[in-house]
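Inspection log for the structure reproduced underneath, given as C-alpha cells.
Complex shown without one protein chain; remaining protein chains in place.
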Amino acid sequence: MLNSFMSYLHSTVTPGEAGNQLWALIYVLIIFAGVSLTVMWLINWVERKALAHFQVRLGPMRVGPHGLLQPFADALKLMLKEDIIPAEADQLIFWIAPVIGLLAAFTVYTVIPFGPSQAVSDMNIGILFMLGVSSLGVLGIVTAGWASNSHYPLIGALRSSAQMVSYEVAMGLAVVSAILMTSLNSTGTGTLSMIGIVRAQQEQHVWFLFKFFPLGFIAFVIFAIAMVAETNRAPFDLPEAESELTAGFHTEYSGLRWSLFMLAEYAAMMAVSSIAVTMWLGGWMRPFPNLLHGPAWELIFSLFPGLSFAAFAGFAFIGTVRMPKHSFFKVQRIGLGIFALVLAFIALVLFVIAIAGRNADTSIAASFREGIDYVYWFLMKIAVFMYLFIWYRATWPRYRFDQLMRVGWKVMLPISLGVLILTAIVGVLV
Amino acid sequence: MTEQKTPDQKAPATIPAQSKQLPGGLTDTSMRVTGTRLDPSGALGSRAASAAHLDLDTPDHPYLDSNELVINMGPQHPATHGVLRVILKLDGEKVLGTECVIGYLHRGVEKIAENRTYTMFNPYVDRMDYVAAVSNGLGYCQAVEKLLNVEAPPRANYIRVILTELNRLASHQLWLGTHALDIGAMTPLFYTFRDREEILKIFEKYCGARLTTHAFRIGGCLYETYAGFEKDVKNFLKFFEPKIDEYETLLTGNRIWIERTKNVGVISAADAIALGVTGPVLRASGVKWDIRKAIPYANYADFDFEIPIGENGDTYDRYLVRMREMRQSLRILEQAVNGIPEGPIMAKVPKVIKPAPGEVYHSIEAPKGELGYFIVSDGSTQPYRLRVRPPSFVNLQALDVMVRGALVADVVAVIGTLDIVLGEVDR
Partner (left out) sequence: MAEESKSPVPTPPEGEVKPTAEKAVPPASVGAQSPEKPVGSVQTTQAAAKPGGEGAPAKPAATAAAPAKPAAPTKPAGPVPMPWTSPMVEKYKAQYGSGLEAQTYLGQNYFSVDRSLIPDFLRLLRDEEQFDYCVDITAVHWPKREKQFDIYWILYSFARNERVRVRTQIGDGATIESSVSIWATADWLEREVYDMFGIQFDGHPDLKRILMPDGWKGFPLRKDYGILQQDKEWVQINLGIESGQ
C-alpha cells in the first residue's frame, strides 16, 4: 500500500493511466472536497463581498471576521430548513433532479488537468467527454422543472434548457477551432485529450489565445461568452431572475435541494472556466515559460504560490489590526488573527517547498513543488474567470430571452463557424 | 396668474399631425380587439376595449382560448413598485392585453380633505407621491394660495424652487435605480440611493424630515433657510454632476441596456395626448410641453432651462429624457441658489384660512407628470371638495397600449419606465 503510494510520486502520467487506483481515489476525494469547499466557501464569500464592493456597500461583516464564516452559516441554515416537496410533484424525479445536475457537474472534473499528471484520468477523448457530460446538466434542469408540476418552473426550465443548448453549439465550434490548432505539429495529428492540448501549446510555445492572432482570440471570446450563457449567469440569467415573471426552475426547491442546484451551478462555472483555461490559456503552464527560462526564473515563478498566500495572510493581518478595538470585536479579532496565522503558515510551507525543490532533481520536494506550481497556475487562471463572472453579474442588465437566443444563434454561431474555417485555412497554409 | 394666453403669445407645444382620427383619438390600429361585450361593433376602438376583452365570466367568451394564458403579476411583486396587480393575457410570450387592478393603497385622501382644514391637510399631501413629497406640497400650497388670491413672496418661491428641484432629482434617482434593477442591472440602484442621501440630508437639515417633508405652508415657507443652506446646495451641485455621468456610463451606451429598452413600450405622441399622459413619458414621445414653461409658476419664468424631448416614445427615450431632465434641474438649481432674493418668506395669509366660495384648478410639473389640485371651496375653513389629479394614475392607463404586442419581460420594463408611485395612483 505504501509502495503503491510512493511509487506514484515520480510518475509522469495520471493515476488513471498508471492504473494506480489509490491515487485516483485520493485525487477524486481531493477534487470533490476541494471543489465543494471552494465553491461553498471561497466563491460564495468572494461573490458576496465583490458584489457588495461593486455596489458601494460592505457585504457580510458579522458572521466571522469580515463575513468569512457567512457561507457556513448559510449552508447550515439551508440544511436545517424544512424540506418542502409540493404535494403534486413527482416525488422521485423531484428528488433526483438536483442529483443529476450535480453528477453532471462533478463528473467532468475527472478529466480536468490541473497538471501534466495531476488529473484523475487522461482520456484521449477528454474534451469530448467534458462537453458531453456537462451537457447532461440540462437534463437536471429540465427534470427539475418538470417534476415541480407547476407551470412557472416548467417555463423557466424550458427557457433555461433552450438557452443552454443553443450556446453549446457555439461553444463546441469554438472548442473545435482550438483543437485544430493542436494538430499543427510534426505528425499533423491533433488530440482531444486535455493534457495533450496543453502539451500542444507547450510544444508550439504559444498559448492558443495568441495563436494566429486574432483567430484564437476570437474563438476564446466566443467561448467566454458562451460559457456564461451555458451556466445561466448574468447577463444571461433571465430564467432564474426574480423580477421576471417565471421564477426559474428551482422555484419549488428549498433548503438543501436548492443549495445543491447552486453547488452544481458554481461547479459548472468552474468546469467551463477550466475548459477555457486549458484550451486557450495554456492550462497549468506558468506565464512566459520560454521567454523567461532558466533556474532563476523557475525559482522566481515557483515562489508565486507562497507569495499569494503571503499576500492573503497580509490582508488578513491588516484586517486584524484595523478591527475596531472594542470588546464586541474581540472574538472576530482573534478569529481573523488565527486565520492570518494559518495563511502565513501555508505560505511558509509553500516557500519551503519552493526553495527546497529548486534543483530539478527527483526528490520528493521537487515533485511536490512541480505539482503545486502546476495546480497553482491553473487555479489562478480559473480564479480570473470566476472574478469575471462576478463582475459581469454586478455590471450588466440581463438579456431578454428572445434577444438571448438571437445572440446565440445569429451572432455567435456564424462567427464561430467563420473562425473555425479560417483557422483551418490558416493552419494549412502556414 | 391668468392662464389664458393668446395663441401667438406662447406656443410651446408641437405635436405631430394626427394621421388618422380614430375614436378616442388613438392612431394605434395594430392590436385592435373588437367585438367585446359592451361594444359589439368595435366602434369605440382599441382603447375602449381595454379591460372588457379580459372579461372572464361572460358566457359568450370562453374562459381560456387554447393558446392564451392569463397570468397574474400579483399585488406583491418585486417589480411593481408598490401594490399593483397586473393581469396579463398572453399568447406564449406575447402580451395580448393587460388589466391593472389598483386600489390596494387607497386611503381616501380626498374624503379626508373634506374633514380637515386647509392647514391641517397640508401634511397629507406628502403621503400621496411619497417619493416626491415636496412637489405635492408645492402644488397644494399653490392651489390654496390661488384660491386665496395671494402670491407667495419671491424669496419663498426661490426656496420652493430649490427644494422642488432637489426633490425632482431625488425622485428621478429612485426611478433610475429601481428601473435598472428590474431590467437586471443591480448596481445603479446602490449608486443612486447613495447619492440621494445627500439630497435627503439637505431636506432633513431644512425641515427635519427626509421623505415626507411638509416643507411648505400656505402662503410661503415656514422655515427660513438654515445657515449654510446655500453652501450645502452648491456643494451638492458640484458633487452630483459627475454622478449623472457615472450613471450614464453604466447604462446609456450599454449594448444590453439599449436592446432591452429601445423600441420597448412605444407610445406615439397622438396616443399619449389622447390618453392624457404627461411628464417625461409625453416628452419622450416628442411633445415639447412642460408646465414650468407653458404655465409658469413659482418664479420658474426667471430661470433658463431646456425641455428635453425624445423621438420614438420608447423606454430608451424616456430614460434619456429623465437623465437630461436631471441635468436641467441642476441648471435651475444653480441659477436659483445663486439668486435667492431677500425678503419675507411668508405672504400675508390669515391664520384661519377661509377662502371665498369658488373653485380653482392648479397644476405643477411634478417629476411624474402633471399634478393637479382642483379645490372647491364653500367659504368655510375646510375644502368642500379637493380633487387630486395624479399623474401616475393617468399614466398607468397607458400601460395597456404600451405593452400590446410586447413580450412578458417588457411588461416589467414598461412599468418601471412609467415611474408610477402607487401612493399617488390610489391616494
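The first chain written gets the first letter, and so on, giving A and B; residue counts start at 1 in each chain.
Keep in mind that, in the parts below, a residue touches a chain if its C-beta (ideal position, glycine included) is under 8 Å from a C-beta of that chain, and two chains touch if they have at least 3 such contacts.
In this text, all values refer to a predicted model and were calculated from it rather than measured experimentally.
Trainee: For the chain omitted from this view, which of the shown chains does it touch?
Mentor: B
Trainee: For the chain left off this view, which of B:Ile87, B:Leu200 or B:Leu222 is in contact with it?
Mentor: Final answer for the missing-chain contact: B:Leu222.
Trainee: Considering the whole complex, which of B:Ala133, B:Val394 or B:Leu407 touches the chain not shown?
Mentor: B:Val394
Trainee: Which residue among B:Lys205, B:Lys262, B:Arg331 or B:Lys354 touches the omitted chain?
Mentor: Spelled out, the listed residue whose C-beta touches the missing chain is B:Lys354.
Trainee: In the complete complex, which positions of subunit B touch the hidden chain?
Mentor: The list for subunit B reads 1-5, 7, 9-13, 15, 23-26, 36, 38-39, 44-45, 47-52, 55, 102-103, 106, 108, 110-112, 114-117, 119-120, 146-151, 153, 217, 219-220, 222-224, 271, 273-277, 287, 289, 294-295, 342-361, 363, 370, 372, 374, 376, 378-382, 384-385, 387, 389, 393-394, 396-397, 426-427.
Rule of thumb we're sticking to: only the chains that are shown with their structure count from here on.
Trainee: For subunit A, which residues are in contact with subunit B within the complex?
Mentor: 51, 54-57, 234-235, 237-238, 241-245, 393-403
Trainee: Note which residues of subunit B are touching subunit A in the complex, please.
Mentor: 71, 73, 78-79, 88, 93, 180-187, 189-191, 194, 250-251, 254, 256-257, 259-260, 407-412
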